[in-house]
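This is the structure I have questions about; it appears just below.
Heads up, one of the protein chains got dropped from this complex, but the rest are sitting where they should.
The block that comes next holds subunit A.
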Amino acid sequence: MPHATLPTPGFQALILCGPGASFSTFTSAPQDTPKALLPVANRPMVWYPLEWCYRMGVTDITIVTPPESLKVIEAAMSQNPHLTSLPTPKPTILAPKDLTHEMGTGELCRLSEVQSAITGDFIVLPCDIICELDGTALLDAWLIEEAGLGAASGGMRSTGKIPLGIGGEKLGRRGGLGVWYQTKGEGSTKGEETDFIATTPLPTPIVPPPADSLRLNISNLVYSLPTDTLNDITESKKCLPIRHSLIRKHGRVKMLSTYRDSHIYFFPYWVMEMIKKNESFESVSEEVLGWWAKAGWQHGLGDKLGLREIFYGQETSDSESGSQVAEDEIDVSRLSTTWAGGEDNTEVAPTMLASRVANSNLPQHAARSITRKSNLTVPPILAYVQPSAANVPLIRRVDTAHLLLAISLRLAKLPSIAEVGKDAASPFAHAAKITHRRMIPTKCRVEAENSLLADNVVVEEKTNIKECVIGVNCKIREGARLLRCLLMENVEVGPNVQLTDCILGRRCKIEGGASKGDEKTVLKDCEVQDGQVVEWGTEAKNEKFMRFALGDGEGDDAGFDDQVVSDGEADEGIPLR
């Protein structure tokens, strides 16, 4: 690992392994196959955030999972070759006993087990994030914009709680950072969830950031809503009301409606306290971010969220640990010669004279005393909004079957380490596209540049494999045609089966038959649940083969993705012989 020698960046990572509600076909039994272990391009999903953390030098990783999935995740961590090949120290797996699959992420953070696990600044990650972007670059940006002055940080130590304030919280430093990615454009899937965000540009720094710095795309988040909530608002109000106080405070507000929250958050320690204080925060992405973003410009909201108490209130109780704290009153930022400082607190005395409307008997002092008292600076939540250019690093959340397939196929196209060498290869590249080249017979067609074949895959003659990801121990029988398919482990595809845009769960079997005859098996846009057997002669489109629910999916999404289907047909004119 190139970064292994770097000192740890002082963050701990929290990987939340959710239920995978939109993968009902594959995650119906969370005790066997939790979402975190679904294969994405032949690697368990949770490998990606883990790898991302190790890549940026964060080694203090906690995986949070409901107790029912604990066993299987633990087993995978010690057995799965991909997970065991990750560097040490191994992540801690935390299964709070009250955690259920339905629990919101905010509530999750208030569980006592999670609370005690967080001892400092932390990164929150979902288990389904595929992030090619180097975390170090994000961390860099956070350190420059938001890190505590004089390397101060918040959190717990053996001596007790580190008091807040010395890191610059009161001056509006030590805020958070989130990452958003574009869902439209190249590589987009239809109907992907989006979030509505509004950002404002950061003040231009005195020293401009280098051209390749992420800071060019970092802005201040002032509004965040899931698109569903936005639609509810616009439906009931016929428009989106934007408070004037936002526009007054920020002259330039950019509203983006096609980006999605990646759920990667860099949070300083005090955010944990904010979540603890506000019991109504159900989810981190919606409530915590939404309210925090608003608190930055809605005067008085910070107080309502209890931030004043967090930043100022506990000064007295902190006196025991006062030995390590310098005088609280010292404003470190003023000593810096390069930092421009947050907001200028020198208040210009309001001149109360006028020319036109006689209304001069204003309670000037009263007004001033109010403003003075309620001057609470809320540290900002920054947003890295990934620009939409052609070759930006991949950031995606894989939380629908559609995305699982699309992202797996996209990762399959990455050149392997064997092809381009270790340094040039993407962090997600496999050692080789086809693990055992020699096992592939000569009389078949496997497009290696856009497919991935794992260990121990048996491919028989006359098969045609194009743009596929095939898991361990799969068997592809003679004459099978696979186009844009994802095969998990131990799948058997019988002779002369034709599969297009399909996802096949573990240990499922698609029965084959003779190439000549009336019957044939053709599946398009289908999902086959773990261990299912699809009989010879099944022709299906857009179906989910599940226990108890065979054929139920029919007509569910009729007409969905017609385009893709017709494309598939056009591509299929490949000679079999």
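The rule we apply is simple: a contact is a pair of C-beta atoms (placed from the backbone, for glycine too) under 8 Å apart; a residue touches a chain by one contact, two chains touch by 3 or more; residues count from 1.
One rule holds in what follows: contacts and distances are computed from a predicted model.
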| item | value |
| --- | --- |
| Name of the absent chain as recorded in UniProt (options "18S rRNA (Guanine-N(7))-methyltransferase", "Mannose-1-phosphate guanyltransferase", "MMS19 nucleotide excision repair protein" or "SUMO-activating enzyme subunit") | "Mannose-1-phosphate guanyltransferase" |
| Touch with the omitted chain, as defined above, among A:90, A:110, A:299 or A:436 | A:299 |
| Touch with the omitted chain, as defined above, among A:240, A:431 or A:514 | A:240 |
| Listed residues A:190, A:252 or A:422, member touching the removed chain | A:252 |
| On subunit A, residues whose C-beta touches the chain left out of the figure | 184, 196, 198, 225, 229-245, 247-258, 278, 280, 291, 294, 298-301, 304-305, 350-360, 362-363, 367, 370-371, 374 |
